[in-house]
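Starting off with a structure, shown below.
Shown here: the complex without one of its protein chains, the others still in place.
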Amino acid sequence: MGSPVIEVKQLHTSFMTDDGEIPVVSGIDFHINPGEVLGIVGESGCGKSVTSLSVMGLVPSPNGKVRGEILFKGENLASASEKRMRQIRGNEIAMIFQEPMTSLNPVFTIGEQLIESLRIHRKWNKKQAMARAVEMLKLVGLPRAEELVKEYPHQLSGGMRQRVMIAMAMICDPTLLIADEPTTALDVTIQAQILELMKKLNKETDTAIMMITHDLGVVAEMCERVVVMYAGKIVEEGDVKTIFQNPKHPYTVGLIQSVPDMREKKERLYSIPGNVPKPGSVNYGCHFAPRCEHAMPQCISDTPALKAFENGQQVRCWLYEDGKGAEANDTAIS
Amino acid sequence: GCSEGGGKEGGSSKGGTMIYGRGGDSVALDPAVVTDGESFIVTEQIFENLVQYGKDNTEIEAGLAKKWEISEDGLTYTFHLEEGIKFHDGTDFNADAVVENFKRWSTSKDEAKFAYYPSMFGGFEGDEGHVIKEVKAVDKKTVEFTLTRPQAPFLKNIAMSPFAIASPKAFADGDKFAKNPVGTGPFKFKSWKPNDTIELTANEDYWKKGLPKLGGVKFKVIKDNAARLNAVTKGEIDLMDGLNPSDLGKVKDNNKLQVFERPSMNVGYFGFNTEKAPFDKKEVRQAISHLINKQELIDNFYAGTAEPAKNPMPPSIGGYNDAIQDYEYNVDKAKELLKKAGYEKGFKMDLWAMPVARPYMPDGQKVGEAIQASLKQVGIEAKIVTFEWGTYLEKVQAGEAPTFMLGWTGDNGDADNFLYTLLDKDTIGSNNYARYNNEEVHKLLIEAQQLSNEDERNELYKKAQEIIHEDAPWVPLVHSKPQLVGASSVKGFVPHPTGSQSFVDVSID
Amino acid sequence: MFAYTIRRLASLVPVLLGMVFIVFMMIRAIPGNPAQLILGQQATERAVAALTKELGLDQPWHTQFWAYFTGLFKGDLGVSLKTNTPIAEEIWPYLAATIELSLAAMLIAVVIGVNAGIVSAWFQNSWFDYCAMVLALVGVSMPIFWLGLMEQYIVAIQWDLLPTTGRDNIRDSVDPVTHLYLIDTLLNGRFDQFIEVIKHLILPGIALGTIPMAIIARMTRSSMLEVMRSDYIRTARAKGMRMFWVVYKHSLKNALIPVVTVIGLQIGLLLGGAILTETIFGWPGIGSYIYEAISYRDYPVIQSGILVVAVIFVLINLAVDLLYAAIDPRIKYK
Amino acid sequence: MTQPLVKVENLKMHFPIKGGVLGKTVGAVKAVDGVSFFINKGETLGLVGESGCGKSTTGRALLRLLDPTDGKIFFEGRDITELSTGEMRKMRREMQMVFQDPFASLNPRHTVEKILEEPLIVHGVKDKAERKRRVKELLEVVGLNSWHAKRYPHQFSGGQRQRIGIARALAVNPKLIIADEPVSALDVSIQSQVLNLLQDLQKEYDLTYLFIAHDLGVVRHISDRVGVMYLGNIVELADSEELYDQPMHPYTQALLSAVPIPDVEHKKERVILQGDVPSPSNPPKGCPFHTRCPQAMDTCASVKPVLQEIQPGHYVACHLYE
Partner (left out) sequence: MAEALQNTPPMLPPDMARPAEEKAVSPWREAWRSFRKNKLAIVGLSIVAFFILLAIFAPLIAPYDYDAQKLPNKNLAPSAEHWFGTDEFGRDILTRIIYGARISLWVGFLSVAGSVVVGSALGIIAGYYGRWVDAVISRIFDILLAFPSILLAIAVVSVLGPSLKNALIAIAIINVPTFGRLLRSRVLSVKEEEYITAAKAIGMKDSRILLHHILPNSLAPIIVTGTLAVATAIIEAAALGFLGLGAQAPTPEWGKMLADSRNYIIEAPWTVLFPGLAIMLTVLGFNLMGDGLRDALDPRMKN
């Protein structure tokens, strides 16, 4: 498969707030291979978006601080200059956001916004760029592309806007596409359209995709590998099949169990007790320990490391440090 | 070089244009219909009267009439006119023109329009009190006035600015005339930018040879006194009126500037409504007269440019009684008097302060404030009340003000114009704001009106002043000498007590 | 858009009617008889009565109102009691003076205010931001009459740099054509006078412009900050756009929308503030025209003057509303 | 069968659109356009559909928080559309609502105690101590502690706020609770807590639910019967098992197939719909779904199908089944 497109090592991102420095992402590692779709799942506030912004170098300064290595084709973006980052953004790494409604500038036409990347990175003239913009709109399956470029975002529906966002991201043929919850704000039928489109583009252009979502269904549908995040840390990683069929971390297990299944009716849902902690409020041991049924004294005092299994699965849990894992897992599932 | 600028436009060999800075614009330029000083100051340049005042006094001199005779009974005045004078529009000035002018005023019956005529001559033609029976052109250069009864100040009256002779052809045009005045004077009207400038140019054909000396005059409105002074200092204008007394010192220190002092023909006073308690008590009025330190007021608010007043008329006017002893500043005496009147502990009152600056009262509010503080010494709590000028006058006239500040500038330099106008019982409801009603004074004043012998008249006026002093319907405060400032290059300017003067002799080096 | 304009105009009708009525009634309620004022202290009672009648002031108010109201439709604003000239004829020079002054003030306010706001927002929390915002706060708190006096004292009198009062050099005054002196001097080919007129505009312009400037700077800053936090700005940055263009292209146009409203509202403040500024700087504008008319009880001038100012204000706000459509395509007026 | 608790007949809710020079009414948003259904006592009726299809409006009209344009709503046999405002106010203790946004539906300036006390005050519980006791009880019922009573809404997490919302609804002992997307704003792990709570409460207090949601999984989990809405109409209504196993309406079929299933093994036929939901202010003629329907026929464009009972308890509005 060749060397990974991007490799993130020990990424730490924190924000200075009134209450001091709050770590939001604390030491995560992952990589994405060329053409691969990596899913990042986790509940709200666990640091998914911040991770993606860190990769893009768009963490708001001066409050945000990013440490660690972000190797993009071997180049460390974490220490790249702003100028270099500008060359990469929109060109080699592109991004689409959760809210198609607000992610387009309301006062410029679709066309004007689409061609910007080309004008910046390729220095194309307006006409040339516009032609390409129309082409891209057709590619993402939008009708009336020629007229659409002259319209304003508010004249489009949510699904159409998200397609425009995708066209905009794909216009410079990026090597990596970061999609931050691209379908959360959309209705199921529209979500299905968009996911279908992304799959198609991934196949046709071989663009690697970092797919951020909190919907396990979307992960199952789209991704090859998954990273599960909880409170700023990766708790489990592996390929999709393994994660869904043999989740190891109690959090992953709970997550999968607590989603009501459309195919069959359970008498009662499994539920993880307690709440997602506010970032910075838990900073010892395993972040999940306060909600974990299997928590041991060790969990509270010491932070477990990621433990790798042969099948590529990695888990951050004390249960697996001495082979007790399998047993605990069984109890959780039953 | 303040005089450049204007030379070219004047278009003559004459001197430059003089810029005169003032606080407000003229209302109109037809002297017969206006009543305000800012209008007269301009019409005085454009128009002339049959007779005129002396340069710095109110003695009568020849004007358009070179000489005149008065009949024994004082009922007929015959004027012999200068010859060869033309109005600015080229028409001839002659006896017919004079007749036309008087006809215009006397027959108009429009008191709203021609306000001065009826008040100086007892009404319009046909009115009972009308003084002028007939004006007749004897020949081209002789005019004869017949009066119904003798009027002592008749000549002084016709020398007043409102009775200047205008071109009959021009005023036949009606309303336009007020904006396009045509007279015989040394300067001709050129243009008027409302609220900004009025421009006059020299009358090339002026009948007095060699005059005027200036090529033109510009009247420029600069409302703020300080700004106006600043403009003279910077040489933007040549002459200004309305100097803040407080700035006098600064001007005197500046050798590029000179100060002109207008002889006083006014009085500023603090009046009582003699019908309202407690001011219906003479003692109260006298007590307050003892409380006001006039010299301090003059030092602080007139920068010393006024004299303390003890009579209701200025000393420059015939009949002034200098023998009167003013109430001296004495708080104890005041207290005593109040005690006598039963106001030992003082009382509360309204003090109406003038809202606008007038020559006799450059800052009424502040003088009021000072008086307020003086009254407090004997426990009189005065509340300062003020209204817009028009309202103020109206309300004071209606007797609504218990105490008030006002003043008067003489129209024609005659004692009658002060004492009768301001303190006779006939004028209650009009200019007798104090509503002072003294039968004895009334008799004296009416008698004086009928006399034509100056000395006898003066005696009567002196007598009246004594009674008034004792009754103290007012505290006469000051006779002010308004200050004007000019660039040192201004020559030949003499301010006139009436407030308006011709610039015919003025020149700029 | 057209229908909207018509509708807005139609909705102005009751406002304008109400304004005419209120102004009329209020002016009538002012105590004092203008006839007395016109004739002055020396006038006799009969003279005053005669003039009162002539001016129609003895008529019942509704007769006077009706006469005034019908006159308005013929462009008849009444006749000044003081100058006996139709107001419609004499008002323009004053209006022109105020317009020139207000435009100068607005120019100063907008150019400095908007840019200071932008730079402050861009470099939020920098020393520039702090200084600018503290200054802006001081500016908002500035009593303009005091500022005007201080300017006059320091700049014009102590340093003798600029003229203290008026619109032009008294000795070499401008020949009015349009009464907008900046234009007139150029029409007359007098560049030296043009400079002179500008010199006269500076101090009153600053005095009048300070508060709007401060308000605009604050508004621009907060509006920019809000816009710069928005999703579409993140999108623009994700394209690799330079910060300068992100700020001046993508953010500014959006941020200007509320700023335009504020600018519109400031014009009302300017027209009001003009009274104070004009008093101090001897500016022959509409403010001093009205103020003087009040002390002269020149009813027609007061009511027509206030009306003209209010109508201008209302129309400017209408224009501002319509301007939104040009900036913000979302506002679809149909 | 006994009389249903709620019976809705041909409910319509149109919102006027103002426009034109004079601001006249130029059209209407047909948010709900003729909906009929019933809810039996003790059961849960789920209502699903895409955004803007009129679910919330139906819910609100049912409580008469909106005045229906047309139609009848029977509650225990009484037509509540004919009640006066005062009578309706009294009626409200029978039916309560739980909202989607747990924060927006709690007054930020009131403590939890005050929030829970209010319905008691309104419905005439005069005794203060009694009210305090009830509040404490309510908090415990929904799994909060009594020491939470003095706190303000912003001091709670999303799930806890939703519990407060539920407690408020329970305060007056209602028979019917309309839950408008009560879990959509919550995290997955919290969502299951709230769903469980709702189920427990239903059992304990014999509650009837109208459960509105767009998450098909959630609806299936909690509902006995499910109605599918599209553009202001119910297009299919059936027993939950039956609807999910044998969807009949093409829209239901597409909807079900569009949901991503969190199971990698699961392979299924996808029906991907084209285009967007039309605007309710200008709905298509005939069958509202015909513009996107993969099986549309000619009649669909002209004749609006009515909801018919195709199988016992299974209602569909589609020409395919006529």
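Odds and ends about this structure:
To keep things simple, chains are lettered A, B, C and D as they appear, and every chain counts its residues starting from 1.
Here is the rule we go by: contacts are C-beta pairs under 8 Å (C-beta built on N, C-alpha and C of every residue); 3 or more make two chains touch, one makes a residue touch a chain.
Keep in mind that this is a model prediction, so the values were computed, not measured.
From the options C:Ala67, C:Val138, C:Val177 or C:Ala319, the residue with contact to the chain not on display is C:Val138.
When the missing chain is restored to the complex, the residue among B:Asn180, B:Asn330, B:Thr386 or B:Ser452 that touches it is B:Thr386.
Considering C:Ile91, C:Leu276 or C:Val301, the position touching the chain not shown turns out to be C:Leu276 (whole complex). The hidden chain makes contact, of the residues C:Trp61, C:Phe123 or C:Trp146, with C:Trp146.
Of the listed residues D:Ser36, D:Thr58, D:Ser105 or D:Thr291, the one in contact with the hidden chain in the full complex is D:Ser105. When you scan D:Thr58, D:Gln193 or D:Ser223 for touch with the missing chain, the hit is D:Gln193. Considering the complete assembly, subunit B touches the hidden chain via residues 225-226, 244, 246-247, 249-250, 293, 296-297, 299-300, 353, 355, 365-366, 368-370, 372-373, 376, 384-388. Considering the complete assembly, subunit C touches the hidden chain via residues 14-15, 18-19, 22-23, 26-27, 29-31, 134, 137-138, 140-143, 145-146, 149-150, 152-153, 157, 268-273, 275-276, 279, 290-291, 294, 302, 306, 309-310, 313-314.
Where subunit D meets the omitted chain, the residues involved are 60, 63, 65, 88-93, 96-97, 99, 101, 104-109, 111, 118-119, 122-123, 140, 142-145, 147, 150-152, 154-155, 165, 168, 171-172, 193, 196-197, 200.
What we mean here is this: only the chains that are shown with their structure count from here on.
One simple way to say how far apart two chains are is to compare their mean CA positions; for subunit C and subunit D this gives 55 Å.
Per-chain CA centroids place subunit B at a distance of 90 Å from subunit D.
The set of subunit D residues touching two or more other chains is empty. Residue positions of subunit C in touch with at least two other chains are not found. For subunit D in complex with subunit A, the touching residues are 50-51, 157, 159-160, 187-193, 195-196, 199, 214-218, 220-222, 240-241, 244, 254-266, 270, 272-274, 276-277. Considering their complex, residues 125, 230-242, 250, 253-254, 327-330, 332 of subunit C touch subunit A.
Subunit A makes touch with subunit C in their complex at residues 56, 58, 62, 85-91, 94-95, 97, 99, 102-108, 113, 116-117, 120-121, 152, 154, 165, 168.
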